[in-house]
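Here the complex is missing one protein chain, while the rest keep their positions.
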């Protein structure tokens, strides 16, 4: 049990300059006993209202140095404070506020919401087990209008899809990776120094002047994963889901026109999905 | 990988009378090899477009006798037809069309959408493993305006929640149960003969003339699970999630009024969540 | 300016029996002066927080006898209390809680949310003008699987739609009508005695044993309006919008099958929309 979508904004002031961090936190606990389920005995139950208070108090006291560190702080607090807690998990996602700029000058206290990929993290711990930290990015909508095809696939009497060597590849990307057992990382440093977001975008797009041919969604997912694993040594395992929107070239023959992939209609349902988890020295596909 | 939200309507005619079943199907596969991820070799990949075609063809040929039987049909088709498939999972949910009635007379071809709980099911199979069938109901929004409290809980310096013995209990219920290894069940018969939905509603509400006191969300979840397990012998394990909306009694002292739990405001975020999985002879809490 | 989505639940107790009314209220005002826009002078501005308080206080004091009466109470309060208000509009919609029944016996305090059409109302008044009351139902999703066609329409070189005399008619209905200048109506009595909802459903469906042929969405909209106007003498004008979902018969020729309107796929975007406003002795089409 737990509390979901604890939303709050942590405002930090450096002189006149304001720094904002708005987050949504979900914290879930498992207790040593199940007497509240069986007997209605609540004596060990930490109310979800108290969970919320603790999250807000920790934000007030520690601030949010990084999403990951804040998730670690929350997990540690529950494990050390409450002996009846046998498992704790905390998920945090960020509201994508960006500082406004006027003619290149950053504004000291004005922000705009730019949801082009949402950063999130997760920390979890079993009593007597390691504290494991995950991070990721989701809701990243990308498109390439060529250098994508799908050919040579398995065919039988239920196959109607034609082979294509030049199609639009469009999808919403979810990437989540594990940093393994919690160590003394500066998580924002890993994110920015390794340019993880840029790394994902480049693996999707290929070189800016020519792109790179994608023979399938699967291969693109693998390229993204290989790229992150090779560039970011702290990443142990990476899970990626690509939900793709197919773009259908409108047949205009009946309207007396030849449509050379100029007008395309997005097919939102059903949508294909391709998920894969890739680790170092092992490979799992789901 | 797979295809999500394959939406279609299956229309069945019995003379003048029309019977509709509109569903959303998600089918996911795992293949024996990962060469499409590593080498871009698609030769074993069944396109998600073909998955969609197969689902529609099976609906055309077999109809949808029950959601569960249709999910089983789909899984069996993939396992028997494609030797490269090592795992298949199919999820189906129903659009809640209900036949219209005029003065008690059922209409032969008119329907209304009544989303007061959505039936769904899932079937999954690993190659050489059993075909396991799940069923459930979700998005069931229930409220009781008394006979609910929360007292005697764990308190420390972060506790601000007062004890209450008369509060509103309101939540969205998700129940999913396993029928275990697939046998020759008539799944709609189990559903209707055992009145599973009614059983859940009664366990939530208590007797119509007085209700039954709920000391916590946890105990209510347990009552629902115990009730389903005791009434429906085919159910092996039941998982229940109750996401609750708290109703805050508006403090009207500053407005010169005494609000005796007459005007309450729903608090939608953050929301508490309480999940439990209960099986026969074993008990797991999450 | 104003306050939107003021959500609250009004609980009324008759002995052991509980009666709930949960609503969403939006109240908008226009003031006599615009000095707060021009000069930043707020001296006449009623804060939206105060608007919220007033709505809650009126609910506490008067209860919610009917949605319409409560909207009238709110408008009257603002007009009589604040001389700087020159216009007030209040929209209210209801959360569709229904009392639970166990074996036909109504439960005294348990409810289920059944969103099969949402009742709403609106009241508005200009200073020195009449208080006008509207009511309606929205989000009503209906389907008839035959007795619908579309033929004889205008054709030119851009027409590819075939004529059809047997198609599925499915749509989401919005109906809003005016009761004209506010009089001493019992609005729930009008609603239930005249069976307005049933009247709309019957006009859509036709007789239960055979239905009634619809030659177009437009004609169905008109039938609904004519029916409400003829049965409910208090209704002055009725506006109706039907947003229709087209169901496409899947072409299975390539899959070696003949699909006799058995498997159909809903086309959710783009969707057609048909809106019409019909009054007594006059006719307006939009």
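Each chain gets a letter, A, B and C, in the order it is written, and its residues are counted from 1.
Please note the rule applied: contacts are C-beta pairs under 8 Å (C-beta built on N, C-alpha and C of every residue); 3 or more make two chains touch, one makes a residue touch a chain.
These numbers were taken from a predicted model, which means no experiment stands behind them.
Across C:62, C:194, C:227 or C:243, the residue that sits in touch with the chain not pictured is C:243. Only one of A:7, A:127 or A:164 touches the chain withheld from this view, namely A:7.
The omitted chain makes contact with just one of the residues A:65, A:152, A:211 or A:279: A:211.
Where subunit A meets the missing chain, the touching residues are 7-12, 16, 18, 20, 22, 53, 56-57, 59-61, 97-98, 100-102, 105-117, 140-147, 168, 198, 201-202, 204-211, 247, 250, 252, 255, 257, 259, 261-266. What subunit B contributes to its contact with the hidden chain is residues 157-158, 160, 254-256, 268-269. The chain not displayed touches subunit C at residues 1-7, 28, 30-31, 34, 36-38, 40-50, 52-54, 57, 81-82, 84, 150-154, 156, 158-161, 215-219, 221-222, 243, 269-276, 283, 285-286.
Here is the rule we use: only the chains that are shown with their structure count from here on.
The most central chain, judged by the distance from its Cα centroid to the centroid of all protein Cα atoms shown, is B.
At the interface between subunit A and subunit C, two copies of one sequence, more than half of the residue numbers in use are shared by both copies.
Between subunit A and subunit B, the centres computed from C-alpha atoms are 26 Å apart. If you average the Cα atoms of subunit B and of subunit C, the two centres end up 29 Å apart. Rounded to a whole number, the gap between the C-alpha centres of subunit A and subunit C is 39 angstrom.
Under the contact definition stated at the top, the residues of subunit B that touch 2 or more other chains are 7, 53, 57.
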